[in-house]
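Apart from one protein chain that is not included, each protein chain of the complex appears where it belongs.
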Amino acid sequence: MLELTETWYLVLASLIFTIGAVGLLVRRNPLVMFMCVELMLNATTLTFVTFSKALNDVGGQASVFFVLVVAAAEVVVGLGIIVAILRRQDNADADDLSLMRG
Amino acid sequence: MLSVILQDTPIPISANPVIETPEIVWSSLAPHLILILGGILLLTLVSLLRGKAPSWFHAAWTVVVAGAALGSLWPLWSRVQEDGPQTLIAGAVGLDGFSLFVTGIICVSVILSALLLEGYLRRENLVGPEWYVLMLLSASGGVIMASANDLIVLFIGLEILSVAAYVLASMHSRRISSSEAGLKYLILGAFSSAFLLYGIAMTYGATGSTNLVRIQQFLVDTVLIKNGMLLAGFAFMIVGLGFKVAAVPFHFWAPDVYQGSPTPISGYMASGIKAAGFAGFIRVFVVTFGGTYAQQWRPMVYALAVLSLLVGAYMALIQTNVKRMLAYSSIAHAGFILIGVTVATDKGTSAALFYLLVYAFMVTGSFGVVGIIGREGDGKHSLDDYQGLGKTRPGLALIFAVFLLAQAGVPFTGGFLSKFYVINAAVAEEQYVLAVIAMVSAVIAAYLYLRIIVSMYFAGADDHGVSPEMANPPAKKVPAGAAIALGIAVFATLWLGIVPDTVTSVANEAVARLVAFQG
Amino acid sequence: MELIWLIPAFPVVGFVVLVLFGRLLGKPAAGWFASAMVAGSFATTLVVFLDLLSTQSAQRVFEQKLYTWMPAGSFTATFGLMADPLSIMMCLFVTGIATLIHIYSIGYMRDDENFSKFFIYLNLFVASMLLLVLGNNLLLTFLGWEGVGLCSFLLIGFWHTDLANSSAAKKAFVANRIGDFGFMVGIFLVWVTVGSINYADIRAYAPNLAAGTATAMALLFFLGATGKSAQLPLYTWLPDAMAGPTPVSALMHAATMVTAGVYLMVRLNPILHEAGWANDVIAWVGVATALVAATIAVAQNDIKKVLAYSTVSQLGYMFLAVGTHNYVAAMFHMVTHAFFKALLFLGSGSVIVGMAHEQDMRRYGNLRKYMPITAGTFIIGWLAIAGVPPLSGFWSKDEILAGAFNAGPAGPVLWLLGLITALLTAFYMTRQVIMTFYGDEKWREDAHAEAHAGADEAAEAGDEATGAPVATAVAAVDHAHDDHHGLTPDHEPVESPWTMTFPLVVLAGFSIVAGVLNLPFSDKLERLGNWLHPVIIGEHHMPNAPVLFGLASGAITTSIVGILIGYAVYEKRKADPSKIELSVLARGWFIDESYSKFMGGPGRAFYQGVADFDSKIVDGVVNGVGKGSLGIGRLIRPAQSGIIRTYALGFGVGAVLLLVFVVTRMSL
Partner (left out) sequence: MANPLSEFLRSYLSVGIFVGLSFVLFGLLMVISWALRPNRPQAGKYINYESGVDPVGSTWSQSQVRYYIFALLFVIFDVEAVFIFPWATRLEAYGTFGLIEMFAFITILILGLVYAWRKGVLKWA
């Protein structure tokens, strides 16, 4: 049977990371863009855990908590701002928000 | 069959009952604690008093708190001078000249911005404690970042700093561009912190620990055969920190966010947050990976520096909005400071530190003046709004001229010396190409600053040189807080230009050292 | 000896005081004050001279460093004055003549409205001349050189309202500048090779100068000298400089300024000593100038023009002496020439004043009856310049010719040409004296001759105006510059006031006595030779006695013959004067016109081309860079589109590039 070594997980994590990054580039709706960012953060947590398991050091898993907290804070604040903007223009997608340019 | 399954999955219960908790030397965390508690107390006090607090109270409180934090630096500085830098809280936070210096810069920036903010908010009638609380908390984030000895602590400091900044940027409820700026800053900020985190994970994987001291130790002891992971970590971290510092490929957010967000906040962002960003940059790259791995990451930062210098200068030429001009010029300044970082020597770091301090005064002052000139609704920033300022508001125009000349690097101002030290550091390392590009960029940027001065004093002058009165001049009386702040900033800019040695000697000593954590 | 700084200080003080209070002092007082200043300087020079005389001839060098003027790294120019036999001798005759001319010009400029301004310039001139002479390094001499050039420009163009004068002044200045160019390059060359520009160092370093560099230096300084002392290529400005007031012509364009070139050459004799064939060049240019100028002088009708060309030819003599290493003779001739030429100029000045500012000799005649003193002194001057013995002219010119005779293979040819020039000099001076003071009073019967004179004038003016554009259009017969011109037939010339005749008498005395300075008979009598000995390097041996006497007698006969021919042609009307005064000579062998034509035509086109090049290409590049950077700005502007996703894209691209970089450097 195939051996689920550490690189598998790393590859999976980087895949998720790139999906998140590309998602942010492609999608218009700020909410979805925000979710892509969260996706990227989760990819990093996966990498952390994989490394912690490989290095057999608990530090990696501890840092997952901090990432979690940070992600939560970001979500709360982010959604706050996005909702504030959406209330002002109902169908605001990211491209309309380009008053400042040049 | 179910119970069999349940029994087989062991639930790990650790054996030893007591976990030794790290002993904390509270006094050395003074600046961090003062800022955090100051912010929280302000929040609770004002909410308990439910709006009976006078409007100047918030600003006064912030200034006192930041002043206290600044004051607390002195005993710590003397302690560091005596028995050298220390690492505290199980290696999480480092106390050395570098972190104290950057903390000083951030506190200065907070004081000046708070003073400017007070008048600004009254004019825009957006008075509220939230502004100051967020500023104090973001400052505390910056301080944590500056003294972080652990990548995760660095990340947390960065996040505290940025999340508060996202909100600050979008707090001007009536202006569309403010919320737009907030959103842009938020999404791209989150995007960049994801990169930074991924970089940290990579480095963690490659070196086995997130603690800078252990990483350095690890890199000294072992020679990595496959350094791919580590280099990838470098790349991602550079992306993350590069964003924070608005280095060029990652600078796109800066002009829009500086233009959109309320002007004193842009000032704070341009000075305080950028200082913290650079602190992170230097602490991670110059200090930890400064040794053998320097030539791995230096080319990347070199490219960033060159791009920032050129794009910052060239794009600034074609702007018509003064705030955007200042934004692009701050990108050019970032380029300059990056030179200090690329050189990766103590001389470079102290040059960068000095530059950051002078830059903090210049930029906060400039944005302060722009804020005042922006008049009601903080909208009037185009060049022709500045025409004839020299005649109608000579004092204000003069102060702004001093800041602009300082940013251009005219002698007898701090700007000149800071640029001089940085280029000096570059030349000492035979980075002649970099030095030349820096000077070219300074020349191009000079056109930008002089353009503003020309429009203030000379533009629209009829034949015998008398420039017209301004259409609707800004408020005659400059708010008290702003006047104090501008006074301090102008005095400091000139003082640093003429008598810089006290500060430069401090900057030279304030070079980061990683010290193994004893016990 | 320490008083040396007083010498230039007096005229400088005079200059400053006159500039500040000139108008207040009013008409005569300003003039007297200026003369007093120059007299004071003369007195101090006398004191220093006596002091120098008393010291041993070897240590007759005293340098006084006042302050460091220009400390620029390894190059330091000190402001120091040097008193040695050469410079003190020059100071003596410069201040002496200047005092006399100052007194003279009080009378001459009596009815001129900006009277004090004239004396301001004169004092400034004397100050810069003294600086030129006393300076202990090349830079100070150059400062004096420029100061003198400036004053000559100001004084020639003193009556600048008249276009002719101002263009003459410009011409003089430009010609001098061309010379100064050579002087400057010379200074640079000296500085590069010798490492210092002090005369003492130059003199010490001279022996180990490479022949090539020494020649180059000599030629460069000679170019400077030709500019200043009006030698062949650059002499055209001196005749036109006669547009200035006569005292100016006397002081500057006869005695002092034009001798600066000779002084420079003598001062740099250590270099000339090493410069091989450069000396022959100097000698030949000198003798050629002398000959050409003499021939032109023969055909001039303006009294001052004749003297101007005669000055040019006498200077040619001096350079001939310098070229043949006969420096003592050059200095001797310079001194004697200064006396009798100043005398002749001042004499012509008093004639012009007497004849209501009419300068055309053809309308003079029989003036000795009306102006006895002027005539008497003028005749002494004439005899001196013609080289009639016992007067000073004979001794100095003879020494030069004798020195030239045995100077190398070309010696006799040089001597012969010099002799011919002496003959011509005697001839044209006689012509001038006779036309002015003897014969019938031609302006009397001008009534019927008016038309003829008018026509003649028109003819003259006509051919003059052909080529010259603005730069050199100096009317051949520059009519009197002030208003009350008009020599009416019943005009009774009257003798000039005592302030004008007194200097004439003094100068006449000197012209007679000056010869005693350097009699060739015995060593003791060669006072000037011994006096200048410490300054001169290398020996110059005159031919032995019998040859010397032969040459001397030859010289005497030529001058007598010259006078007789002149007398025959003009007094006795034996030959028709127009056969001698050929129009080609009158127009100075067309040299002047050819210059102006060149400047007008191709020269202008060239300068225009250079100016266009500069404006189009050089400025073009500079503005181009400016526009270019704006262009680049506009180029990368669209990247900042305002849309978050493009920012994120930029972000992503940056990250990818970094990763690509990492991959390249990664060692898997």
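Each chain gets a letter, A, B and C, in the order it is written, and its residues are counted from 1.
Following the convention adopted for this analysis, contacts are C-beta pairs under 8 Å (C-beta built on N, C-alpha and C of every residue); 3 or more make two chains touch, one makes a residue touch a chain.
Not measured: the values here are computed from a predicted model.
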Which displayed chains the unshown chain touches: A, B
Chain not shown: contacting residue from B:Ala30, B:Leu43 or B:Leu383: B:Leu43
Sites on chain A contacted by the missing partner chain, in the whole complex: 1, 3, 65, 68-69, 72, 75-76, 79-80, 83, 87
Interface with the undisplayed chain - residues on chain B: 2, 5-6, 8-9, 14, 17-19, 21, 40, 43-44, 47-48, 50
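Going forward, only the chains that are shown with their structure count from here on.
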Where chain A and chain B are represented by their mean Cα positions, the distance between them in whole Å: 25
Distance between the centres, which are taken as Cα means, of chain C and chain A, whole angstrom: 91
Contacts with two or more other chains, residues of chain A listed in rising order: 21, 24, 33, 94, 97-102
Residue numbers of chain B (touch at least two other chains): 183-184, 187, 191, 195, 255-256, 318
Residue ranges of chain B touching chain A (in the complex, touch as defined): 152, 155-156, 159, 163, 166-167, 170, 173, 176-177, 179-184, 186-187, 190-191, 193-195, 197-198, 200-202, 204-205, 208-210, 255-256, 259-260, 318-319, 324
Residue numbers on chain C that touch chain B, as the complex places them: 626, 629-630, 632-634, 636-637, 639-640, 642, 644, 646-648, 650-651, 653-655, 657-659, 661-663, 665-668
Contacting residues of chain A [partner chain C, same complex]: 21, 24-26, 28, 33, 94-95, 97-102
